[in-house]
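What you see is the complex with one protein chain gone and the rest in place.
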Amino acid sequence: MSNTLQIVWLIPFLPLIGFLINGLGRKQLSKTLSGFIGSSVILASFLICVFVFFQVKNGNTAIVHYFDFINTASLKVGFDFQIDQLSSLFLLIITGVGFLIHIYSTSYMHDEESKDFAKFFAYLNLFVFSMLLLVMGGNYIIMFIGWEGVGLCSYLLIGFWFKDNSNNDAAKKAFVMNRIGDFGFLLAVFWLIAKLGTVNYGLHGVASGSEDIGVLTILYSKLSTFDITGITLLLFVGATGKSAQIPLYTWLPDAMAGPTPVSALIHAATMVTAGIYMIARSNILFTMAPFTQCVIAVIGLATALVAATIALQQNDIKKVLAYSTVSQLGYMFLALGVGAYTGAVFHVMTHAFFKALLFLGAGSVIHAMGGEQDMRNMGGLKKHMSITHITFLLGCLTIAGMPPFAAFFSKDQILAAAYESNPVYWVVGVLTAFITAFYMFRLYGMTFLGKFRGTHDQEHHLHESPSAITLPLIILAILSVIGGWIGIPEVFMHGGDRLEAFLEPVFAKSNALVASLHPTHELSHSTEYALMAVSVVGALIAIVYAWNKFSKYQKSTAEETGLGKILANKWYVDEFYNAIIVKPMQSIAGFLNNVVEKKGIDGFVNGVGKAVNYSSRQFRLLQTGQVSAYMLLMVVATLILFIIQLFL
Amino acid sequence: MPINYYIFLALALFSIGVVGVLTRRNAIIIFMCIELMLNAANLLLVAFSKTHEATASLATSGSDAQIFVFFIMVVAAAEVTVGLAIIVMMYRNTHSIDVNFLNRLKN
Amino acid sequence: MNAIIITAVWGIIMMFGGVFFKEKSTPKYWAIGGLIIAIIANCYELVKQETFFTIDIKEMLVFNSFNLTFITIALLCTLLLFLLNGRDIEKVGNNVSEYFALIFFVLCGASIAATFNTLLTLFLGIEILSIPLYILTASDKRNLKSNEAALKYFLMGAFSTGILLMGIAFLYGGNTATPSFYISNLNIGEGKMPIMMAIGLVFVLIAMSFKVSAAPFHFWAPDVYDGAPTVFTSFMTTIVKAAGFIAFIRLFAYSFGNVHAQWQMLIAIITAATLLIGNITAVFQQSVKRMLAYSSIAQAGFMLLSIFAINQFAREGIVLYAAAYSLATIGLFAILIKMNDYTIDGFNGLAKQQPVLAFTATVFLFSLTGIPLTAGFQAKLYMLIAAVKDGHQHWLVILAVLCAAISAYYYFKIIQAIYFKEASSPDNYDWDILPSFKILLIITAALIIIIGLFPTLITDWLHY
Amino acid sequence: MDPQNISITFPHLLIFVPLLAGLVTFLFKKEATVKYWSLFSCVITLLISLLSLYYSNNKALSGLDFNYVWLPHIGASFSVSLDGMARLLTFLTAVSFPLIITATFKNQYKNSNIFYGLLLLTQAGLMGVFLASDALLFYFFWELAIIPVYFLCSRWGGEKRMAATFKFFIYTFTGSLLMLIGIIYVYLHTAAVHDRAGALISEHSFAISYFYAAELSAPQQNFLFWLFFIAFAIKMPVFPFHTWQPDTYEQSPTAVTMVLSGVMVKMGLFGVIRWLLPMFPQAVLKFDMIVIMLSVIGILYASLIAVRQDDLKRLVAYSSIAHIGLMCATIFTTKQIGMEGVMIQMFNHGINIIGLWIVIELIEKQLGVRKISELSGVAHDAPILTIMLVVIAFANIALPLTNSFVGEFMMFSGLFQFNVWFAVAALISIILAAVYTLNMVQKVFYGQANPLAATIKEISVNEQIALGIIVVAIFVTGIYPQPLFDLTNDTVMQLITKFK
Partner (left out) sequence: MGVTQILFWFLSALAVISAIMVVASKNPVYSILALIVTFFAISGHYVLLNAQFLAIVNIIVYAGAIMVLFLFVVMLMNLNADSEPPQKNKYILYGGTIAGASLLLVLVAALKQTATADQMVETNVGHIGLIQNLGKILFTDYVFPFEISSVLFLSAMIGAVIISKKEA
């Protein structure tokens, strides 16, 4: 079909080109050049994305087929790109935020020597490429390609400074945990293949938007409830790996070992939302599996809460942000769990803005502090770095859910949906929101307020970062302020939720399904107002308290005790995993290697040889060298033969 | 005479020969015992030749066995020559006719 | 017929020649000449199916493509032996031409044993085959090992003769219907055979097993092969043993073929014992000569499969096996004779000092192991096909191949020594290795490989 | 042997070019000549097999490509045929040898003429195994492929080489002898062969078509199945017949290890697909559970052991065992999707593992060690090597867009369709694979360079070429595997129909 969307292959292709140029020419290229290439390709594909977005907005969606990836009698997988509302939105986020972060990196990574600099951009481009593949993929396999691709890139980027082995460990941890996720994902896909014989979203995606119910009936006919629940749960396992949910979240905080822009791009804005994207993509299946939804909701909430509590006691500025990311992701899963797909996507977007903003801000701070990340050695930076300070404050307000900032709307949407399905969800959610507000401002306070607690030379190196860094901050700040306005709830403004309208086709079928299964009562405006009020007020209180407490924070060597200690040690989850998984595996492997393999199997094989040798030594003794003995044996043998022949 | 008598007689001689071969260590005696075994076979053949002469039709049937015995004697004579030569040679080299005396080849 | 008479006559010629030959090396050339004549005559008989001598032998011998082919092979192998080791025969003692004479007599006996048609000729053949061998074994008079070997060989040989005769007597007596020594008359149709014939059969079976050194009647073999002068060992383990097998299979195929089922179990037991004892005992041997003695027992175990399963494949296979096995073993012994040190370490680093010897030795060992592309493989293949086709006792076949694997173990120990170990002592060889010797070895190896590729070159003669 | 059917075809060239080249190699004296000559002949072989990919039409197996009657009265003939799978594997063979020779071009071997001669003979043997469509011929080549390897290993291997190689040889020899009995047994149940006139040529036939057609009762199939399977299992190797492999890989000269692990293990898989499955379908359906269970145990077992290996070679050896185990398990599911996966995986596994060996060889050659614990931070001074390795390593753990992904994906999904729990158990190996592979990459290449590793130089051009080709191959087949599927489509179809 001669669709203008045919050109979408350019979107991932350009970053790939960038990767190749930077990768192959990293010895030759100068820093400016490679930085320019790296960013410009992203910009280019961003522009295309914008074009595509408007195409989609005018209702031009398509699955673009390029070539057969696998085409056998048993399985057909096209190398397809799917362009619809959902993917186009994500495309915008990825390329847009990605571009800003590239700009930012040009300055942030400037101290690296030029070939590492080029390498860094190569990896970034590669990441963007994979992420785009993930989002645009027209079926689970292409998605999985991107899925693994981003995992690889995050591995490479976390271990970017590979001289330090702790980085490598973090990288390995990330990759392995993701693999555990993939374990689930793949099983789900196999299950789909076994049952449906296809891996396209086609059967239950937007592509067949026309015969909605038809598709559902097909699915119901082919999949038992058990199948659906199983498949969705397994998919969710995959999501927990990628999107750092309980039980697989521990890699994300460690992943902060990577350069800050990486944390911002991969571990905040884009990659970690892959799980949400995937579930939103297969929304129908999930809607068909209420049990799974419930699981997702609970896991999401739990993650949100746990992560938030841990964040309370972290002193590494990036760690705090990391845990806040985890807990925000928890929100999104809550949203998915309660079926508020739009809310989830909405929060993904806003979160992308403010979390990227916060990370880049933190990065700017760290940059200024000369690599110092411990907040206890910071403080009073606001007079040194005004722009960073302002933008960071905006970011904090946003994440704390202050109206009219972006997160207010998205979070509100989620909480409302949660309340709809089950008030308990809402209570926990709000609680988490308060905690979030608190630790964010603890962070803000310890960093920017009070007086400086670092060393002297650090102090007189303090300076505002260059424009390449501040510019993205400003843009992101603006976005995170206004970004939420595309999703203004009905109560404020009729038809204000343009996002909902925009994404409607994607989730149409699930909504229809939900409606058909259990028609829910729309929340009354009053309750909705009440809910908002509670969350806002609570958050405000938390902010104020935190502000007072930490604006005059003093470094104290006092060891944390009780709950504080547990939180500081992240609920000892890592230790726990070590004890129940890593250690046993190592010892079992050791046992197999040293005992079963060497002594057991190989021992047996060699034993046969030994046995032959031994019996040889014994048989020789028959040959006594004495004729009489020989003939005696002969006669005895004769006797035996006779007996056999004559009497048996 | 029933044929079985001859058979048992021959077997007896044969077995005695075997026992001698097994139990004696003097090479010459062993060799003589072997001769005894041969003779047992001879006797048996002759006895059979006579039964066949009785049963079978042809006039000459059974004679082949006696011819065979003759050839056995021929061979025995030849064997004795060689055998005694070997024993004498060994005696010359070792001054012993004990079959277990030479025991270099074993295992 | 030609072969028998010519070998006998030429034996006598050699005997008298001993008086006239001045040069020690003269007898060799005469012997080779005579052998060539015999071969030509025999081939003529094989092709033309007619003999130079018209004697009324009353069907006491039969000449068909089967046994004539075998005789040809035996004569050719002997020729090869003379060519390779003629000078080593001269080294044994002073009575060179007598040795050759005896060898000719042995060949005569082998030909009779291969062509016998009555038990009388079988008996005479075996005796004519054995008695010269006793002498050849003893021929190294000063060497006590030689003496011991000779004594053991003689005593046990005579003992087995007694057993054979007892068996023949019973076979004759038990066969009341057609009393005769002609093996065709021994064949008394299907059905249970009379007790006396059964006894006779067992006696004969034992005697034949003794001749082909099948366990548990093999005890003489290792000591005799070890004690005898190596040239004659090489002769005994190959041609003589093969002749024994031909006699064995002819007797049991023609006389007792119909009652196969009634004695197959015995053969199965003997075969299994032979395979196990031969192979396993060989593993631990340090002296290559003795190891080859045991390996010859092991190979006999494989050949016994042909008697276990008497069928077309068995008949073709035994001849093929005789050729393959004889060629390889003669070649190997020819190399061994050149060594001063008969232990496996003696072979260390042969590859460096004597690449040709090393290579050919490897080919021979491959053939003995039964690696494809060598005659040995084809021979074993035929044997296995025969045994499997027979359809009884599959365990025996499995055992056979497992033993073949064991045999790989000890054969390859030599190969390891040849190629992968460093020479322990530099002067481990008689350096009188002539180019002709090497060329002959190479020809032998080539033959083995050619037969390995086209066994039909031999087996076709059986269908001639 | 009537002349009209003596026509030289691709299969012949594939067998005889390396054979003759190998024999000629023995004659050369100068090392350089030897190397260039053998490289040249390998390239020729590669060209031939490339041509064969294009010019021989894509059709299912049939023994009639070329048929020189070899031993008429026992019905053996020198018949070879080139179906899809054969073409794939011969291509693998043809590709791998030039790579190996190029990568090890700088290595010094004493008596290099013998070394390379034997190497080429091995190639000939392998080609024969993949091409033979006559059971006896198959057995011939099956054995002949081992012999040169035996010599190569015990002559040029590590210090414990003799024991290891000896074990390897006896082990495989025993297996193949058992198979020989199996072959004979089936042979005796084949139909008689008649010539055009209808006259009897031989009672039975070794031709593969006759073997497929042999009537075998269920009990017969059952024990024949094991006779054949053990031989193939030892070769692959499948747990618990694998213990020869790590020692042999460790002790062999790396060039030979590449041949062994890259191509020779495929002999076992090939044997199963070409002979075992079509001959004994009932037995396969009877025993598939047992075999698959063994394989799956083997997968986990080998992966776990690999986690604990400190020696690079042993690590790769065990990872290879795991991969092969997966292929074996999948083959016995007789699910079409899995079978398609196996086909292309046989090729890709070869490429990847050769790549890994090359890297290890380069490290060992330069630093003289291959203990993971003694290495660190190689990446600093050898970035290109590192990049190559990382790519190959990730291909080894089947990252998408690398060649192994598609194959393993389809194999797992075949296994899943056969039995969910086996699939789950086997799938754990992808996690373990990630663990040990990344461990290796990290410990050896990342981190601070220790004094030993600091001495490493960047790899030379010929090595870069070899690795470069491999990396390119990894990506090309990873992104566009379709040609491989098309190539082996016929074989799979032919096979699957037997189990429908």
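We just call them A, B, C and D in the order they show up, numbering each chain from 1.
We take it that contacts are C-beta pairs under 8 Å (C-beta built on N, C-alpha and C of every residue); 3 or more make two chains touch, one makes a residue touch a chain.
Everything numeric here is computed off the predicted structure, so don't read it as measured data.
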Note = Absent chain's touching partners (shown only) are A, B, C
Task = Quick one: say which of C:Met15, C:Val62, C:Leu144 or C:Val356 touches the chain that got left out.
result = C:Met15
Inquiry  = Looking at the full complex, which residue from C:Ile6, C:Met60, C:Leu292 or C:Leu336 touches the chain that isn't shown here?
reply    = C:Met60
Touch residues of subunit B, complete complex, unshown partner = 1-9, 11-26, 28-29, 31-33, 35-36, 39, 42-43, 46-47, 49-51, 53-55, 59-64, 66-67, 69-71, 73-82, 84-89, 91, 96-98, 100-101
Absent chain, residues of subunit A that touch it = 626, 628-629, 632, 635-636, 638-639, 642-643, 646-647
Inquiry  = For subunit C, which positions touch the chain that isn't shown here?
reply    = 4, 8, 11-12, 15, 55, 57-58, 60-61, 93-95, 98, 101-102, 105, 108-109, 112, 120-121, 124, 127-128, 131-132, 134-135, 138-139, 141-142, 173-174, 176, 194-196, 198-199
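As a working rule, only the chains that are shown with their structure count from here on.
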Message = With contacts counted as defined, which of the two, A-D or A-C, has more C-beta pairs across the interface?
response = A-D
Distance between chain centroids, defined by C-alpha means - subunit A, subunit C (Å) = 79
Ask   = Of all residues in subunit A, which are in touch with two or more distinct other chains?
value = 609, 620, 623, 625, 627, 631
Message = I need the residues of subunit B touching at least two other chains; which ones are they?
response = 21, 30, 99, 103-106
Query = Within the complex, which stretch of subunit C touches subunit B?
reply = 119-120, 123-124, 127, 131, 134-135, 138, 141-142, 144-145, 147-152, 154-155, 158-159, 161-163, 165-166, 168-170, 172-173, 176, 179-181, 222-223, 226-227
Touching residues on subunit D, where the partner in the complex is subunit A = 167, 170-171, 240, 242-244, 301, 304-305, 307-309, 335-337, 340, 377, 379-380, 394, 399-401, 405-406, 409-410, 412-413, 416-417, 423-424, 427-428, 430-431, 434-435, 438-439, 442, 445-448, 480-482, 485, 489, 492-493
Subunit A-facing residues of subunit C, complex = 151-152, 155-156, 159, 163, 195, 198-199, 201-202, 205-206, 210, 216-217, 219-220, 222-223, 263, 265-266, 269, 277, 280-285, 406, 409
